[in-house]
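Scroll down for the structure; my scribbles are underneath it.
Missing here is one protein chain; the remaining ones are kept as they sit in the complex.
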Amino acid sequence: MSLTDPDRLFPYDGALRGLARAIYSGIKDLPILSPHGHCDPRWFAENDRFPNPAELFVIPDHYVFRMLVSQGVPMEALGIARQDGSSVPQDPRKVWQLFADHFHLFRGTPSGLWLNHAFEHVFGFLEPLTPENADSYYDHIDDTLGMEQFRPRALFDRFKIECLATTEGALDDLRWHKQIIASDWAGRVITTYRPDAVVDPEFKGFAANLDAFGALTGEDIGSWAGYLNAHRTRRAYFRDHGATATDHGHPTAQTLDLPQDEAAALYAKVQSGDFTSAEAEAFRGQMLTEMARMSVEDGMVMQIHAGARRNHNASVYADFGRDMGFDIPQRTDFVSALKPMLDAVGMEPDLTILLFTLDETTYGRELAPLAGAYPALKLGPAWWFFDSPEGIKRYRQITTETCGFYNTAGFNDDTRAFCSIPARHDVSRRVDAAFLAELVATGRLTEEEAFDLARALTVDLVKSAYKL
Amino acid sequence: MSLTDPDRLFPYDGALRGLARAIYSGIKDLPILSPHGHCDPRWFAENDRFPNPAELFVIPDHYVFRMLVSQGVPMEALGIARQDGSSVPQDPRKVWQLFADHFHLFRGTPSGLWLNHAFEHVFGFLEPLTPENADSYYDHIDDTLGMEQFRPRALFDRFKIECLATTEGALDDLRWHKQIIASDWAGRVITTYRPDAVVDPEFKGFAANLDAFGALTGEDIGSWAGYLNAHRTRRAYFRDHGATATDHGHPTAQTLDLPQDEAAALYAKVQSGDFTSAEAEAFRGQMLTEMARMSVEDGMVMQIHAGARRNHNASVYADFGRDMGFDIPQRTDFVSALKPMLDAVGMEPDLTILLFTLDETTYGRELAPLAGAYPALKLGPAWWFFDSPEGIKRYRQITTETCGFYNTAGFNDDTRAFCSIPARHDVSRRVDAAFLAELVATGRLTEEEAFDLARALTVDLVKSAYKL
Partner (left out) sequence: MSLTDPDRLFPYDGALRGLARAIYSGIKDLPILSPHGHCDPRWFAENDRFPNPAELFVIPDHYVFRMLVSQGVPMEALGIARQDGSSVPQDPRKVWQLFADHFHLFRGTPSGLWLNHAFEHVFGFLEPLTPENADSYYDHIDDTLGMEQFRPRALFDRFKIECLATTEGALDDLRWHKQIIASDWAGRVITTYRPDAVVDPEFKGFAANLDAFGALTGEDIGSWAGYLNAHRTRRAYFRDHGATATDHGHPTAQTLDLPQDEAAALYAKVQSGDFTSAEAEAFRGQMLTEMARMSVEDGMVMQIHAGARRNHNASVYADFGRDMGFDIPQRTDFVSALKPMLDAVGMEPDLTILLFTLDETTYGRELAPLAGAYPALKLGPAWWFFDSPEGIKRYRQITTETCGFYNTAGFNDDTRAFCSIPARHDVSRRVDAAFLAELVATGRLTEEEAFDLARALTVDLVKSAYKL
C-alpha cells in the first residue's frame, strides 16, 4: 500500500499514459527552481529543527486550516492565536488530532495530494492518516523532525532545490539571508523585493512604514524624488542579497502613468494620510509603472500578483490578522488596467513583467493575448487556488494556443509549507507531461518537441524568465 | 433498440468505464431526495391524472418550448396562452405534432436526454419520437396517463422519491400541502418559503402583496418591526407544513446590513411605492441579511438563487408573462455582494446558506473560495442551464479542488417537469460517478473513498445540507 499512485495525474488511456510517463521520466529528477514563495529564510539561517507536526503542517498553512474552519472548526481550536493575546495555547497534539479527524475534507483537493506526498515521500508513511492513527502519526513525524537529516538545510538539499526565492518586505533587514550567505552552507536562498507596505497607502501602518523607509535608506521620503530613490536604494540592497525579482500584490492590476508633477502631488496626498480609496488605488497604479521603469534601469524581473480581495471577513481579520484563509479572488481586468504601464514600457525587449491572476477568465481573454504580443510581458503560472491538477491543466489548455509555451515562465510553488515543495513541483511536472502527451497523441506536437518542451517548462523558461 | 444507452455519460475508456459503472451501481437505486423544485403540490393532493402529453411535456416546460421558439415556432402555436385571453386554444395533439416535428433540435441537449429517459423508462418507448410516429406516441402516452399507476402519487412512489420540496410564495395558503398531510398517502411533499413577492419592491403587485401579508399574519406591516415579524410568522407556518428551507431568487447576490433605523426608513420608502431601482436593490439586499438572521434564529436553511435577468424580452413578458423561456443569466458578483451578510452571520457554525449561480466564472473564482472558508456557506449544485452533463462536470472539476466535496450539497432537480425527475437525478449520479472514477484512475482518490463519496453526494450531503 502507498499514499501516492506512481501514475497519478497521467491520462488513463494505456498508450497515452505510457507517453506521459516517458515525458515525465525525463524531468522528474531535475532540480527544483522555486523562484517565488514564502518560506521563512530563518529556517535555513538557523537550521533548527521544525518544532512539531502541527506547526509544520497545520498552523501556518491557510490552505489547510481554512478547510477545517469552513466546516465549523474554530480557528482557536487549531492553534491560531488571536491578535489580542487572549487565546489559550493549544496542545499541538490536540490540533493534530483535530486535523486527522477532518482529513477526509481534503479528498479530491491539491492539499490532499501534497499532504499525502509529504507523508509518504518525506516521512515514509504508507498508511493514510486517520482519526485512529493520529497519535502514532504525530509521534513518528515528531521523532523524525528531531533527526539531523530532517533539519531545514538537509531537507533543502534532499529536495534538490537549486534555488529558492523568499519574499521580504522593503523594510526587512535581510538578516537571515545575510546569515545564510555568511554560513558555510551552499544552498541558494535568495530574497525578492516586495514593497507593498511602502507602496499601498491602505496598508496597515503605511505612514510609519514610510518613515522607516526614509530612515533605512537615508533618502528624503518627504519628496517624490526621494521616495523613488529610496526604492532604488532598497532594490539595490535586495539585489546584493541575491534578489533578481520584485513582487507586487495588488487588489487590482490597475496601472497609471501620470505626469511626474501629478505623481508627486499624489504622493504628497497619500503621504499626508488624507486620501480617498480612489487616490490610494491611483497611487498603487502609478507605482507599478514606476517599478517597471526601475526594472528597465536595474534589470529586476517584475511580478504582479493581482486580484485577491484580502481579509474578506471583518471579524477574522480583526481577531486573527492577515493570511488567515479569508482572501477571496475577485474579477480582475488587465486590458484597460495595464495599458498605461504598457504604453510606457511594454515594448522594452529586455524587461520582463510576469502576470499572475486569480480570475481564470482572463487567461484566454486578456493575459494570453497580451503576453502573445508585448515583448515585456510573460505569464506567470497558475496561482494559488489554481495551483492544482485541474487548474494547471486549464491554464495550459487555455493559454497555450494564444501565447504558446515560450511566453510562460515555468512553475512557482508560492508556498510557506516547506514540505509541500517537492509535491507541488511534482504535480506541475506530471500535469505538464500529461498535457504534452495529449498534444503528441493528437498530432499537435512531435515527441521530440514534447521532450524538449518538458525540460523548458521545468527549468529553462524559469531560469530565463527570472534571470536565475 | 432503446432510447437510452445503459453506459451513457460514463467515460469511454474501457477500464475507466468499468470503474464508473461500479461506482454508479452503488448509487443508482438509492431513493431520490429532491430538496428544491417547482412541482405543483396539487398533483399530489388531488392525485388526478395528468391531462395529456402536450400538457405534461411541452406547454409547462420552458426548457422545451423555448428551443422551438428559438427556431421560429410561435408561442401560441405551442399552446402557450396570451395573458389577455386572446389566444385561440390549441389542440394538444397539434402541439404534440409540432414538438415531434422539431424534436431534432434537442440533439446534444439535456432536455433531449431527459425526454428520451422519460419516454423509455416511464412510458416504455423503444423507438425515438419522429414526425411520423407523433400520433401513435401521443395515443400511447395519453392512454397510459389514464391508468391508475400513472397518477401522480403512484409515479412519486415508483420514482422512489423519499422527499420532494415544492416552492411556495409567502402568501400561499399551502392548502395542497395541508390536503396531502391530511390524506392517507405517506409521500413526503414539503414546502419551501419563497418570499420574493413580499421582499422585492419591483415584484408585480408588491404593495398589494404587502397588504395581504399583513392581513394573513395579523402583523402591522406598516412598521419595519411588524414586517419582520410577519416573516417570522409565515416562516413558522411554513415549517409547520414541512419546510426546512427558504429560497430567494434575486437578480444579483447583493446583501446589505444597514443599521436598523436606516433599514426601517428604507422599508418605509419601498412600501410607499416611491423608490428608485437602487433602493429596491438595497432593500432586497438588506432582506437577505435579515432572512439569514432569522435562519440563525429558527434553523431554516437559506437558498440564494442569484443572477437571472428575468423576462428579458419586453413583448414576450407583456404578452405571455413570467417563466416563458426568456430568462437570461447575467454576470454576477458574490465577493463584494455577500460581504455585508457574511460579516454579520458568516461565521455562524449552525447556519447553512446555499449559493446558486448562473455565472460559471464564479465557481472557481468566488464561490468555492468562499464556501471553502466560511462555515455558514455551502455550494448549491449546478443550476438551470448548467444542470447538464457538461455543466455538472465543469462544476465538479472547478469547485472540488478549492472547497472539496463536503462544502457542496448534492443534487437539485429544480424542475416543474415531473417525469424528468428520475432522469435528472440519474444524469447527476452518472456524471458524479464518472468524475469520481477519473479521480481514482488518476491517483487522486482511493476506490473506497470514491464509493463513499458517491453515496455522500447522492444522499448524505443532501440530508445534512437541507436538514431533511
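Structure notes:
Note that the chains take the letters A and B in the order they are written out, and that residue 1 is the start of every chain.
Everything that follows uses one rule, which is that a contact is a pair of C-beta atoms (placed from the backbone, for glycine too) under 8 Å apart; a residue touches a chain by one contact, two chains touch by 3 or more.
Everything numeric here is computed off the predicted structure, so don't read it as measured data.
When the whole complex is considered, the residue among A:115, A:174, A:371 or A:392 that touches the unshown chain is A:371. From the set A:120, A:279 or A:333, the residue in touch with the chain omitted from the display is A:333, counting the whole complex.
Check A:30, A:212, A:236 or A:441 against the missing chain and you find that the one touching it is A:441. Seen from chain A, the chain kept out of the figure touches residues 11, 13, 15-16, 333, 335-336, 339, 342-343, 346-347, 349, 361, 364-366, 368-375, 377, 397-398, 400-407, 438-439, 441-446, 449, 453. Residue positions on chain B in contact with the hidden chain: 4-5, 7-10, 12-13, 66-67, 69-72, 104-110, 112-113, 128, 309, 312-316, 325-331, 358-361, 385-386, 388-391, in rising order.
Assume only the chains that are shown with their structure count from here on.
In the Cα superposition of chain A onto chain B, the rotation angle, rounded to steps of 5, is 120 degrees. Inter-chain spacing, taken between the CA centroids of chain A and chain B, is 40 Å.
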